[in-house]
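As you look at this complex, bear in mind that one protein chain is not there, while each of the others sits in place.
We call the chains A, B and C, going by the order they appear; numbering starts again at 1 in every chain.
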Amino acid sequence: ACGNSDTGEQPADDGKLTLGFSQVGAESGWRTANTNSIKESAKEAGIELKFDDAQGKQENQITAIRNYIQQKVDVIAFSPVVESGWDTVLKEAKDAGIPVILTDRAVDSADKSLYKTFIGSDFVKEGKLSGEWLVNETKSATGVVNIVELQGTTGSAPANDRKKGFAEAIAANPNLKVIASQTGDFTRAGGKAVMEQFLKANPKIDVLFAHNDDMGLGALEAITAAGKVPGKDIKIITIDAVKDGMQALADGKFNFIAECSPLLGPQLMEMVKKVKAGETIPQRIETVETTFTPEQAKAALPTRKY
Amino acid sequence: MTTSSLTPARDWWRIPQRYVPVLATLTLLLVMYGIGVSQYRAFSNIQVVFNVFIDNGFLLVVAVGMTFVILTGGIDLSVGSVVAMTAMMSASLLRSGMHPAAVLVIALLVGPTLGLLMGCVIHFFDIQPFIVTLAGMFFARGMCTFISDSSIPITDPFWTTMAQERIGDPKGTFVSTSVLIALVVVLVGAFVLAYTRLGRNVYALGGNQQSALLMGLPVGRTKVAVYVISGLCSAIGGILLSFYTLSGAPLIAVGMELDVIAAVVIGGTVLTGGSGYVFGTVLGVLVLGVIKTLITFDGSLNSWWTKIVIGGLLFAFILLQRLIGIRKK
Amino acid sequence: MSGRQPVLTMTAISKSFPGVRALDGVDFRLFPGEVHALMGENGAGKSTLIKVLTGVYAHDAGDIELAGQQVSFTGPMQAAAAGVSTVYQEVNLCANLSVAENIFIGREPRTLGAIRWGEMRRRARDLLARLDLHIDVTQLLGTYSLAVQQMVAIARAIDIQARVLILDEPTSSLDATEVEQLFRIMRQLRDEGIAIIFVTHFLDQVYGIADRITVLRNGRLVGEYPTAELPQLALVEKMIGKELDVLESLDEQSKRDLAALEASTPFLQAEELGRRGSVAPFSLTIHAGEVVGLAGLLGSGRTEVARLLFGADRADHGRTAVDGKPASLRNPIAAIGHDIAFCSENRRTEGLVGELSVRENIILAMQAARGWLRPIPRRRQDELVDKYVKALSIRPADPETPVRNLSGGNQQKVLLARWLITEPRLLILDEPTRGIDVGAKAEIQKLVVQLSDGGMAVLFISAELEEVLRLSHKIAVMRDRQLVTELANDHTVDADRVMQTIASGTRHHEGPEVA
């Protein structure tokens, strides 16, 4: 029905490794970059990839994993939509003897033997890095520093963790105060609409912390429209470091970005091969990530992939 | 000349017109399954069919409730959120150490209560169901994030057994307990619709509300009842979902109401009410499930093509269903 | 009779709708074992009185006493439980349920809560057999004609063990035989001591069955009379509140020269027109200025003929020609393009748009013909609408009321007005006088004569043979969905002769399933 009937062949016969990968969705540019990275590196590594887009639904991911088990793929990898609720299906995978690798987001299973490893970034750490930068930046500040926060989609793991990490970090300086925090749904439009009201409600905003670049970029427009200078009147901290965000950083409109790299592909493929070869691998592999200041952004921008 | 040639058309194979949509759906479903089997080798494995049931058990239950509502000509947009709310509540109550039996009771009460409230507002204040249940949807979703803005794992042993129990051959073909529960709900739903007064009143209400009123049927009671039933089914669906995922997450089952409505309508139930069968709904759920399965088996579609192909398959299916339906007319 | 206790007393009942005082201090008494006719013009408040009684509407003032108990029903359900069984005006059943279910829904035979379908069907068949209706009770009600539906509604009502049986215009879509069946049963029930309220616009029927008559006019009680003491003419005068002359004058109506009419080119010719499953191929010609009557029993296929000629259903056989030139009438738009108009018998589902106002309903067809880009100027709309509201005395006379709030008869007039303003050359009237009071009926008949005198061709369908005889130049007789013969309506033709033609052949009551 969907063409490509050749992919329907039972894998494992041709000696080629087959990886079943279930992606969260394509809800952001970041996610698309992540998908692309995985697809490209699978091709480079000569691994056959069965890709599924769960469209943001855990149910779909579980379905996909079940189907991978039926198809007897060699390795299953997925970026869980939510942290909990994977035990049942992971147990089925384990019983079928198929190793599982998590990417990007972790699961909270008590039974760590259900999956081989986790490759991805630490959202809490991203929030923390952002907060620490701010604490450092405002060391000398006297008086209260008013912070507004643009949260990601309510209830999503990155939103919760980044908020948490940031809050932990800024607790170090009692002058730092989050005066308003609202969800912008990770979108530019959301970020802009919320920031417009923040600006009207709060005469003095010193810092904006956005849970991703897109909301920050949206807020940027609201700030400009309000006649303020982003990066100066209001310092902006975001997370992700996608191209547009890096550009804004390089232009001095943002002040700081904590990277959350989507380029997990190569690491994932490496682990797939290792797992299949029976090598032991660490329970947790963190992606190589960094933070950017405007200067670093300028330097990094020409070689950015996404 | 006999009068029989002039009687309202009845086909030589004597399938009454009202069964045609359901049969068309069934035929197409089988065709679709056949295509899957011919394209992908592992598809013929019977476990694939069981997996469709395992993965869509909760959807099935919710769709049964929705069938009642749609048969009266109403609609219930709150189901997805109520499912999530029920799962969330169960998870949070279990985490707080409550006995699983008590949790089950509470969880099974909340959905119907919300349904009761919505039904009463719809009936007594004569407000359109779409709006009332949309508000219900916001409310229940709001409750989810209100309970907790992050997902809550369930470690309760009862839940865990229910979730991980494999009925059948645990190494080979099996179904989960949820499937059995879902099938029971389907049977009960079908029975109620076909063999009880409540069920027939539901059809009458969907056929013509004014007539139903003038015929002395308990219109108000029936109307409220379908929302309670839908709420109950959503609650059961929510519990099944919490078995399925062993957790409650605030953003789970977003947009599920559309899947459910689509399943019911694909199953041959008319949105204006008055005609349709639970069996059709089962088929509708299976159609969606098989489409999903086909796409994962293919495994070569990227994210946006997935959506386009889902839309395309849906279109092809409905078009064919429509054409078969017209021809048989 | 006065010595007995009334089973139902309604005193000083008032009911207002926004802008209309539908009932104004009406008293009504009903004794056990009587058939009581409730009479009045369209919009007099008959249906409203009934709906107040059964709790469909809450009344503003007044008392209702049933069997000595003060009652105030909150709805038909309660009323039925208290022994008041009602057939409302217009069929109020569920087309999506089977015939059997429509009869028994709400009181299905059950064991342990489960409906016994077999028993229900059997009982439904038996019950309908009492009304001499032999149809497949498992079929959906909607597949049957309005007349059958009406019979089913009656069957439902008489099966309920009731003290009071209310029939609001049950006979409007029935033919003479059906009416006789109904009367037989009504008499039987009356003799069992059941009190029956009977609403109709057929005076003959009133005198045929009613013991007493209550007359309403403009929402007020005119009086209550024993039938024997109220001559027909006096009744009509009481109903319309003035003396009646139109009725008589119509009989004087000269029968025009048919030969001259027939000599001209026919306006519409149908040759071997037919549709599988609905009507056998027939040929029919209609000339300008001619009134062709369609006679036949219920379900004989008159409506189907009309629908084919209007393109409401698509013919799968035969040809049509307009003005001698072939013309395809494949859909209503094509027919309207050839100046054909069609008033459906089913005004609620096929005629009116309930939510729209009287004005909008009246101009709808004309506007549709002009296309939406050329709206009829408001002033012209008002002129046209005013003219017909007056001409047909549509009440209430406010063109902006939603048509759904009009009484049944007035809705019919609105539908008629819709087509009259399009000035068609052929007007197809399917039961145009159904549910219309005597005065208005006479007006409509007069109108038909006027129109045909003015050169309009009319295809006139009515269950009332007298009416057909009085108006038509030519009568086409239908039987079993076949056009069996055409009679020129000269002095040799009378009701008996038509009846004979209709009846010369066994009468079938075939349902969708071969019996």
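Quick note on the criterion: a contact is a pair of C-beta atoms (placed from the backbone, for glycine too) under 8 Å apart; a residue touches a chain by one contact, two chains touch by 3 or more.
Here, contacts and distances are computed from a predicted model.
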item	value
Chain left out of the displayed complex - its UniProt protein name, from "ABC transporter permease", "Multisubunit potassium/proton antiporter, PhaD subunit", "Acyl-CoA dehydrogenase" or "Cytochrome c oxidase subunit 1"	"ABC transporter permease"
Visible chains that the absent chain touches, using the contact criterion stated earlier	A, B, C
Candidates B:127, B:167 or B:187 - the one touching the absent chain	B:127
Options B:24, B:107, B:154 or B:261, residue touching the unrepresented chain	B:261
Full-complex contact with the absent chain, from A:118, A:198 or A:292	A:198
Positions on chain B where the hidden chain makes contact	121, 124-128, 130-132, 134-139, 141-143, 145-146, 149, 210, 213-214, 258, 261-262, 265-266, 270-271, 302-312, 314-315, 318-319, 322
Residues belonging to chain C that touch the chain removed from view	17, 47-48, 51, 56-58, 60, 74-75, 89, 310, 312, 332-333, 336, 342, 344, 349-356, 360, 364-365, 367-370, 372-376, 404-408, 418
Contact set of chain A toward the excluded chain (per top definition)	26-29, 31-33, 35, 151, 154, 180-183, 185-190, 192-194, 196-198, 200-201, 214, 217-218, 221, 225-227, 244
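The working rule: only the chains that are shown with their structure count from here on.
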item	value
Chain A and chain B, separation of their C-alpha mean positions in angstrom	33
Separation of chain A from chain C, taking each centre as the mean of its C-alpha atoms, in whole Å	71
Chain A-facing residues of chain B, complex	32, 35-36, 39-43, 45, 47-48, 51, 54-55, 59, 144-145, 149-155, 160, 163-164, 170-171, 176, 241, 244-247, 249-255, 289, 292-304, 306-307, 309, 313
Of all residues in chain B, those that touch chain C in their complex	1-10, 17-18, 191, 194-197, 200-201, 203-204, 206-208, 210-219, 274-275
Residues of chain A touching chain B in the complex	1-5, 7-10, 20, 23, 25-26, 32, 35, 39, 49-53, 55-60, 62-64, 66-68, 70-72, 82-88, 91, 95, 108, 110, 153-157, 159-160
